[in-house]
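A protein chain is absent from this complex, but the other protein chains hold their places.
Letters are used for the chains, namely A and B, taken in the order the chains are written, and counting of residues starts over at 1 for each.
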Amino acid sequence: MNALRTTRTLVASATAVVLALGSASLAHGAVPADHSDDDQITIGIKFDQPGIGLKTPDGTYTGFDVDVATYIAKQLGHEPDQIVWKEAKSADRETMLQRGDVDFIAASYSINDERAEKVDFAGPYLLAHQDVLIRADDDSIKQPSDLNDKKLCSVTGSTSAQNVKEKIAPDAQLQEYGGYSECLTGLENGVIDALTTDDSILAGYAAQDEFKGKFKLGGFEMSNENYGIGVQKGSELKGKINTALEKMVADGSWDAAVEKNFGPANYQNEPAPKIGVIVEND
Amino acid sequence: MFDFLEGYDLLGAFWVTVQLTFWSALGSLVWGTLLAAMRVGPVPLMRAFGTAYVTVVRNIPLTVIIVFTSLGLFQTLGISLGADRFTTINFRLAVLGLTAYTSAFVCEALRSGINTVPLGQVEAARAIGLSFPQILRIIVLPQAFRSVVGPLTNVLIALTKNTTVAAAIGVAEAALLMREMIENEAQLILVSAVFAFGFICLTLPTGLLLGRLAKKVAVKR
Partner (left out) sequence: MRRVPASDEKAPPAKAKPPARTEAESATVLYDVPGPRARRRNLLWTVLFLAALAAVAWWVIAGLDAKNQLEAAKWEPFVTDGRVWETYLLPALKNTVIAAGLAMVLALPLGALLGIARLSDHRAVRAVAGTVVEFFRAIPVLILMLFANAAYAEFTDISPETRPLYAVVTGLVLYNASVLAEVVRAGILALPAGQTDAAKAIGMRKGQTMAYVLLPQSVTAMLPALVSQLVVIVKDTALGGAMLGFAELLASVRPMSANYGANTIACFTVVAVLFVLLNLALTTFASRLERRLRRGKRSTGAVVGAEAVDDLATPGPGERPPP
């Protein structure tokens, strides 16, 4: 019987410790630091895409989406230190907006019909295209049709991966991984010939110090990806964000952000898209 | 409500899941038995290896192991397991990774089964001069297997669901299709429900059938 009592005591104390740990951290997570809730704005971005949205070792965030979102927040009346950045995984973006977890999402979020049924899009603010990243010394890939006997790589289930399978290079071999990093390791190792996704994302990687001179963009425009700012269905933010985006383009901040984030990769960006004009895929 | 299912090869994806499960189950039964034999065997180094293997493999998330088969074995060390197209390579790599992981659990289940065999039987076997491999093969393992059908069923059910991790290296099984559908349809919960149902169809009958088998073959003592 004593054993049972010992078990009880042990379990009880373990419970107490864990619950204390848990609630301490919950409290910490739930109550934002110095600001009252009214001044806070929560924005969903990518945490793992250099050039788009990246959580750096300092704990700060960089990338084109981050710059655009910061500008918009400023126009909506929020200083940069009032922004709470939240990771918006691709699969989770619509639900995050529907549940109101974030105020808006700027996370390489292409506008399409299925998504537009669930959420509203402001913008578009960038026109990207599906492209390939290849080794700098590889001159066997000059046009999309060259890809057919190559080994391509992309992220599991992504639109780019499906595009390759169905349209661009049905005969090519496609490797799908959980993230772009694994594809890059393969590209470095020579097992993969080309990493394919939006050129904006690829440019971000090509511009990284570690990869300078190692990789280049193919420059193929294999699809049109209209990046929009996702907001809750029927949200009044849509109009305000559109105004902010127009202002961003007008005062030159948009160009500066493009130059800052994609410049080093020699990325030929499209001019700033007109608000509400979506370039369809042919 | 379910019109979003159109145009997707659900059955094909689940068929890949079944194949992954089957080959990995077969592989881990073999490798897990060998590991268990090493762990109870007379060679100290093999015992140590078996212990170390189980300790390390059991404590690493499966995703890491699966990703390593692709990044490490295939990409870096050039092991393509006799295939030259990604689909086949990845499938085989996934089977390899799932086998490596699951056999640690099979080994542990089997070892507890070996412990249920009465000492007297083994001593009798030694007395009539049977060697260690013979004792294992003829006396111990047949009884051990019968007593661990239950635990092994749990391992098999876990394995069936673990095959979803193979999506991490691009094996076109159920979880990969689920991600495609979520990306295209923006219907997270409905799509997940469909796949949850699919897995129930696979694992529930397995559990019930093997549960009955476990009762039937159990060694009465």
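Criterion: contacts are C-beta pairs under 8 Å (C-beta built on N, C-alpha and C of every residue); 3 or more make two chains touch, one makes a residue touch a chain.
All values reported here derive from a predicted model rather than from experimental measurement.
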Quiz item: Which listed residue, A:D146, A:E182 or A:D199, touches the chain dropped from view?
Solution: A:E182
Quiz item: Taking the entire complex into account, which one of A:D137, A:E210, A:E236 or A:E280 touches the absent chain?
Solution: A:E210
Quiz item: Which listed residue (B:Q19, B:S80 or B:N154) would be found touching the missing chain in the intact complex?
Solution: B:N154
Exercise. Would you mind spotting which of B:Q19, B:S80, B:T116 or B:Q143 touches the chain that isn't drawn?
Key: B:T116
Quiz prompt | Hidden partner interface residues of chain A, rising order | solution = 1-4, 6-7, 10-11, 14-15, 17-19, 21-22, 25-26, 29-30, 42, 47-50, 54-59, 86-89, 91-92, 95-96, 99-102, 178-182, 184-185, 188-189, 205, 208-211
Self-check item: Chain not shown, touching residues in chain B
Solution: 39-47, 49, 51, 54-56, 58-64, 67-68, 71-72, 75-78, 105, 108, 111-112, 114-116, 118-120, 122-123, 126, 131-132, 135-136, 140, 150, 154, 157, 161, 164, 175, 188-189, 192-193, 195-196, 199-200, 203-204, 207-208, 221
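Here is the rule we go by: only the chains that are shown with their structure count from here on.
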Quiz prompt | Where chain A and chain B are represented by their mean Cα positions, the distance between them in whole Å | solution = 35
Self-check item: Residue numbers on chain A that touch chain B, as the complex places them
Solution: 90-92, 94-95, 114-115, 117-118, 151, 156-159, 162, 173-178, 182, 185-186, 189, 191
Practice problem: Report the residues of chain B in contact with chain A in the complex, numbered from low to high. | Solution: 63, 67, 70-71, 74-76, 85-87, 90, 167-170, 176, 178-180, 182-186, 188-189
